[in-house]
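All protein chains but one are shown at their positions in the complex.
And then chain A:
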Amino acid sequence: MLRTAFARSSLAMRSRVPMAFRFYSNNLTPDSPVTSYGADPTVRYTENHEWIAVHKDNVAFVGITKYAADALGDTTFVEVVETPTETEAQESIGSVESVKSASDLYSPVTGTVIEANEELVNSPGLVNEDPMGKAWFAKIQISNPAELDQLMDSDKYEAFLKENDH
């Protein structure tokens, strides 16, 4: 595929249909199970559009970003791992499906999944309603906090989205 040709068509399309710049608030939901666990968790993002919120005791919540939930559309099914489960970074610890597709949720870090969100299994629609709060997938006791340095912070993730969105 010729990249130049694509850029041209993309601009052409945008000029025909003025579209407001899409803004995704990929921040944790205030007063959610994720934020009420402890104060000021460190939030990082992956290129696969997972978020991880790490608390002071190295317990982290993991889920998919608002951007990913919007791209997925109606969530029809969620599967989570049995707990406890040891996981490596990049290992599948759940899956999320729409009518059309199924995607894995990969652990951003190495650790032990100590709890999975069973409420999500019963109400997959939470992924669309509150992807960065009630729709956390897994709680992980992380074993190597240094791995977080390889992930994106909020600014880098927003820049990553802008670069890849058009």
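As a working rule, a residue touches a chain if its C-beta (ideal position, glycine included) is under 8 Å from a C-beta of that chain, and two chains touch if they have at least 3 such contacts; residues count from 1.
Quick note on the criterion: contacts and distances are computed from a predicted model.
Student: Given that one chain of this complex has been left out, which of "Autophagy protein 5", "Protein CSN12 homolog", "Aminomethyltransferase" or "Rab GDP dissociation inhibitor" is its protein name according to UniProt?
Tutor: "Aminomethyltransferase"
Student: Write down which of A:L28, A:V43, A:I64 or A:V113 is the residue touching the left-out chain.
Tutor: Touching the chain that is not displayed is residue A:I64.
Student: Touching the hidden chain in the complete assembly: which of A:S32, A:T76, A:T110 or A:S123 does that?
Tutor: From the options A:S32, A:T76, A:T110 or A:S123, the contact with the absent chain belongs to A:T76.
Student: Which chain A residues touch the hidden chain?
Tutor: Against the left-out chain, chain A lists 1-2, 5-6, 8-10, 12-13, 16-17, 19, 48-50, 64, 68, 71-74, 76-77, 79, 92, 95-106, 164.
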